[in-house]
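Missing here: one protein chain of the complex. Every other protein chain is in place.
As written, the chains take the letters A and B, and residue 1 is the first residue of each chain.
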Amino acid sequence: MTDLQQPLSDDLLVVTDATQGLTSESVSPARLAIRRYLHHKGAVVALVVLSTMALFVILAPLTARYGVNEAVFKTSAARPNQFLPPQSVAWFGTDDIGRDLYSRLIYGLRVSLLIGLVSALMGTIVGVSIGAAAGMRGGRIDDVLMRVTDIFLAFPFLVTLLIARSFLSSVSWLEPITGPVTSVRFVIVLFVVFGWMVVARIMRGQVLSLKEREFVEASRALGASNTRIVVKHLVPNSIGPILVALTFSVSGAIVAESTLGFFGYGPQPGAGQTSLGNLVGGAKGALLPGYWWLVVFPCVTLVLVALCVNFIGDGLRDATDPKLDMGGH
Amino acid sequence: MAEVVLSLRDFRVGFKTSLGDVAAVRGVDLDVHAGEIVGVVGESGSGKSVTFLGMMGLLPRSATISGSATVRGTELVGASTKTMRGVRGKRVAMIFQDPLSALNPTHRIGNQIVEMIQAHQDLPKKAAMARAVELLDIVGIPQPDQRSQQYPHEFSGGMRQRVMIAMAIANDPEVLIADEPTTALDVTVQAQILEVMQRIQRDLGTAIVLITHDLGVVARVASRVQVMYAGRAAERATVDDVFANSMHPYTRGLMASLPGAERARLIPIPGSPPNMLRPPPGCSFAPRCAHAVAACTVGEPPALVAIGPVETACLRAGELYAEVPTHA
Partner (left out) sequence: MLRFVLRRLFWSVPMIILVTFLVYVALRLGTDPVKSYLRVNQRASDKKIQQYIEANGLYTGVGGYLRGYFQWLTGFLTGDWPRSIKGSREVWPEFKAAMFNTLRLGLVASFIGITIGLCLGIFVALKPGSLRDTTVNTGAFIAVSTPPYVSALLLQLVFAVYWSRWFGEPLFPTSGVYPPGHQGFDPFLMLKHMALPVLVVVIQVVAVYARYMRASLLETLNSEYMRTARAKGISERRVLVRHALRNALIPIVTVAAIDIGAILGGLIITERIFSYPGLGDFFLGAYENGDFPQLMPWMFFFTLVVIVFNLLADVSYAWLDPRIRLD
């Protein structure tokens, strides 16, 4: 995805050109970034929506009306509780065994957000390390590594994900790390194994361009080690792109979890839990009988979450992109 | 004096931005006579480039332009697209600061010049190309035949600026506006480009407006100078008079910060240009001026007033002129 330039850049550039005294009252970079983020209306709305959802999810025992596996009422021949359309007793309707979809969505989102955040965070850490190492070292190994990741990244992600999944699940000595194939932990490890590549590429590009800059050369001349240069200079100076990549990998992981769930390869998070992927997967069976609520609500929730995270990523990109800097050339 | 080819009267440019309206150019007057080189000098942000981009209609839509700008009687402010197209490239041509980004990277040099020629002359492609090669030769590009088939990235900085000049003079314009043409170049190459421009002015009789922040460049080629500050003219005179009899503290400051033989050290102007969202009342230079008095910071900014051979926009010009000897 290439970045969407916000239209404000156009006249701002010209104006800063013309009136350089514009930002002479000095504004700290962080303040400036926040100001630019707030300029992106979609990102602000997304942040509010997502925070609200996160609040609901964190307070799940309070906000959910029923337990995750609790039927809305005891079923009986006279008053069955399965497949109830949305009504006051179950706002989003009930599923095949009479559980409240609204409550299940909250619990499912809890698991999915956790998967998204943890795997994105870990994948980013791995990716930044590998990318920085590749960029600093350079040479043949870097070449081959990057070409191979290029090819894997060019594969349809579902294919790569499925193959990595069966590979990970069959290597017995990995079991202590990954846990069983249906566990949440397994999916997180899978996404880390898969997700570092994008970040690594971004980080490598950053390192390659920053490495030649004066401040890095200067600290190298002063005898700083590679590790120190990476930690002290390269990572802080790449924090914008890293943050953006991190955000997009959160939504990527949430969507990927749902995709796996949809095709029946997702985590089966035990009796007490569910996930967005599970719920979206359940929509398949509900389609033909016409239980629309079981299709629409999980799907809309998934899109809403992915959209919000992506909007936040887009806003962060605006906020941290030096190209949109208001400080002139 | 020769006929006036380009004339600005109370020319103004404003921008609507998300932060508020910015008055980038606030009433500029200027006459350019046939065949002369006029230097327009100022810091970045003084509105010198915006003035001429605005005159040519090359600013984004957020810019509002008022006042008057005429080329031999043709009014450009508020002119129709058709009129503007007839003026651009034909009667007024422009060259820009960074010739690499100003040339289209994916078109051959020859074709870019041909496009300029064919925009205003009814020449077949072949003849236009021959003319393009001839123009490249005029601006001093060796092997113009082969070079015309190359792309901008295959040229050095100085050569690219020569290409820009060749393109600009393709239709024998009345005025050539050169927007910081030497800023991005090495000092030795700067001199060569200035020489090419002087030759153009001498041989073709083209009037040249040389926009620059460098008084040294102006001193070398221009006959008259207009100094700009914060979107207004600060001072106007012939080159010799500006250097000998400048009466505006800002111009003097500029000269003091210029490396020269007589002075041991350079004296920078303190502070930075004003915030154009909220320009200070009175003289815009007053906050940075060592000679400012209370009267300088109230009311309308001062207009140009002729004192001897120099026109100066400074309330205290008269007293200061008597008080302080200039650096000449």
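The criterion applied here is as follows: contacts are C-beta pairs under 8 Å (C-beta built on N, C-alpha and C of every residue); 3 or more make two chains touch, one makes a residue touch a chain.
Keep in mind the model is a prediction, meaning the values are calculated, not measured.
> Which of the visible chains would the unseen chain be in contact with across the whole complex?
Taking every chain of the complex into account, the missing one touches A, B.
> Tell me which residue among B:94, B:159, B:178 or B:196 touches the hidden chain in the full complex.
B:94
> Identify the residue among A:30, A:62, A:77 or A:151 that touches the chain left out of the display.
A:151
> Quickly run down the residues of chain A that touch the omitted chain.
So the residues of chain A touching the missing chain come out as 1-5, 7-10, 13, 42, 144, 147-148, 150-159, 162-171, 251, 255, 258-259, 262-263, 280, 283-284, 287-288, 290, 292, 295-296, 299, 302-303, 306-307, 310-311, 314.
> For review purposes, identify every residue of chain B that touches the missing chain, sorted by number.
That gives, for chain B, the contact residues 53, 56-58, 81, 84-90, 93-94, 96, 98, 101-107, 115-116, 119-120, 151, 153, 164, 167.
By definition in this document, only the chains that are shown with their structure count from here on.
> Suppose each chain is reduced to the average of its Cα coordinates; what separation in Å results between chain A and chain B?
Roughly 51 Å separates the two chain centres.
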